[in-house]
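The full complex has more chains than appear here; those shown keep their coordinates.
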Amino acid sequence: MQKTSSINSSAVLADAAILSQEELKPGFFRLVLSAPELARRCQPGQFVQVRVSDGVAPLLPRPISIHGFDGEQGTLSLLYHVAGQGTGKLSRLAVGESLKIWGPLGNGWIMPENLTGGSKNLVSDSEVSDSQNFVGGSEKIPTDAPVDADKILPLFVAGGIGVAPLPPLAKAWRDLGAEAILLYGARSADQIVTADEFTAMGVDVRIATEDGSEGVTGRVTELLKDLNTGDKLPLLYVCGPKPMLKAVAQLADDQGWLCQVSLEERMCCGLGACLSCVCKTKTGDEKVGGKGWTHAKVCTDGPVFWSREVVWNG
Amino acid sequence: MGNLNLQVNLGGLAMKNPVTTASGTFGFGLEFAPFIDLNRLGAIVVKGTTLEPREGNPTPRMAETPAGMLNAIGLQNPGVEAFIRDYLPPLRQIDTPVIVNLSGNSVEDYGRLASILDGADGVAALEVNISCPNVKQGGIQFGTLPASAAAVTRAVRENTQKPVIVKLSPNVTDITEMARAVVDAGADALALINTLLGMDIDIRTRRPVLANIFGGLSGPAVKPVALRMIYQVYKAVNVPILGMGGIMNGQDAIAFMLAGATAIAVGTANFTNPRATLDILDGIEEYCDREGVRDVNELIGAAH
């Protein structure tokens, strides 16, 4: 059977009206859209495809994480950084104009409710070798023992615009009363956005900037060293550029912490159809003559993977 | 519009309308089920299939270009056995013929694929992708030499009762020569165009953008080349044509039919709008309605 997990069965196409567009810091924008049907279906960590033109420039949609959603209000918010033609054009759209977007797409972060109880949520390290079921990471936990949400220290780790998909997740942990930490690294203070909104949710926000203009001087990995985790097991939720993901995943692995990463790849469809967005994930089948890896689709098998699923040196 | 006939026949394959999907851009079909009713399509052409599973090329596999895109997927697919076992059963639930696109390293590969798929329930026709490197001939594409294209066509023809559609590569000096060669070898229909060979360079890193260096160009940018080749091939041979290459809307689809296409395939447009196939079908109907066309077959080749 075709893996149904890799079909975005709840995705919808929407003509989303722009409710607000705000430049938070130079080049960093928050866009709020009206898309009731879509907003109702979102899970933290999912993304949408955004078509910024109705012509050929640019031709392809841009994948953007869901920064916030409100099923009751029917709204969706996106946080983005102007990187080129597409995001540049997006930033020049005004309230009242509308955009074609589709989603929610992909598998999001593992949510607290999926950590407790039920054996289906628990996976031992040895099961990593099951290539058939491994991909589509957020449903299984690669630890040796069951974990309950109240034994977990949620640790959000953001590099730059990687902060975008974290707020809905932080909200979910806040609703459980969990103490959570955001480690947020950026080039400089003028690239730090929405940090106060995490603070407002009770998240302990710690900042590192490369030029030292805010918080600790250095990269986000600095903040991970000598972290006091108390008697809890840290669960890292990491989003940022690939080298940062890799460094954080390495650190987490060394410490035996749980770690999820949200990957990025160039995408066409976002639907699992075109196979442009693949990443190498482990199959564990070396022992049975396999090559030990396969190409998973970032768009539908991810974008969130357990860090230990990912082949980092490939 | 109630009186409009949309049915076409693509070399023995009866289709309820001319709209199909371009292989490799529509996955195995179900990926688009959240957005469209797959039963409304004329046919579904699925991702290119090979004898063995393939992991394809390293990333980046795609790059956007002016009004187009490059891809170098490298035929990642689960292999024909897994296709028949895992992907075909749900497709059989849909009331739309499924066309399987095949690729191989050798003439024998194509023959074996054809015979395996000939026995598969739910496969309506075979689309032969000849834009694949011929391993035995040092990587030269089957699709660029009339003799090897004909050999591949014959191998498929001899191993199946199903309609054989041969998909031509546009990277040739004379597309009509290729068309004649494969029609003489038994093709029931032709599909064109596959992608134009292209590349892009990142001026910051000073390296090719695609890990594979070269990739296939598709999208609106190639439309004039596609229309020209279909127009030429329509004149040169007497089998129906499945036209594709940059079709974005109903008007483009009509232009392809006027050039000589009996049916059309929607490729890159699926990425820009997951409802593209049905929007295009609606666009064809609107055009016929407005222009007083009672049967889409009237349009085929009408620009000649």
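Each chain gets a letter, A and B, in the order it is written, and its residues are counted from 1.
Just so it is clear, a contact is a pair of C-beta atoms (placed from the backbone, for glycine too) under 8 Å apart; a residue touches a chain by one contact, two chains touch by 3 or more.
Predicted model only: the values in this text are computed from it and were never measured.
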Subject >> Formula for the entire assembly, written in the chain labels shown >> reply: A x2, B x2
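The working rule: only the chains that are shown with their structure count from here on.
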Subject >> Contacting residues of subunit A [partner subunit B, same complex] >> reply: 1-3, 6-13, 51, 56-61, 100, 102, 265-269, 271-279, 294-295, 300
Subject >> Partner subunit A, residues of subunit B touching it in the complex >> reply: 24-28, 30-35, 47, 55-56, 59-64, 66-69, 71, 73, 76, 86-87, 89-90, 219-220, 268, 270-275
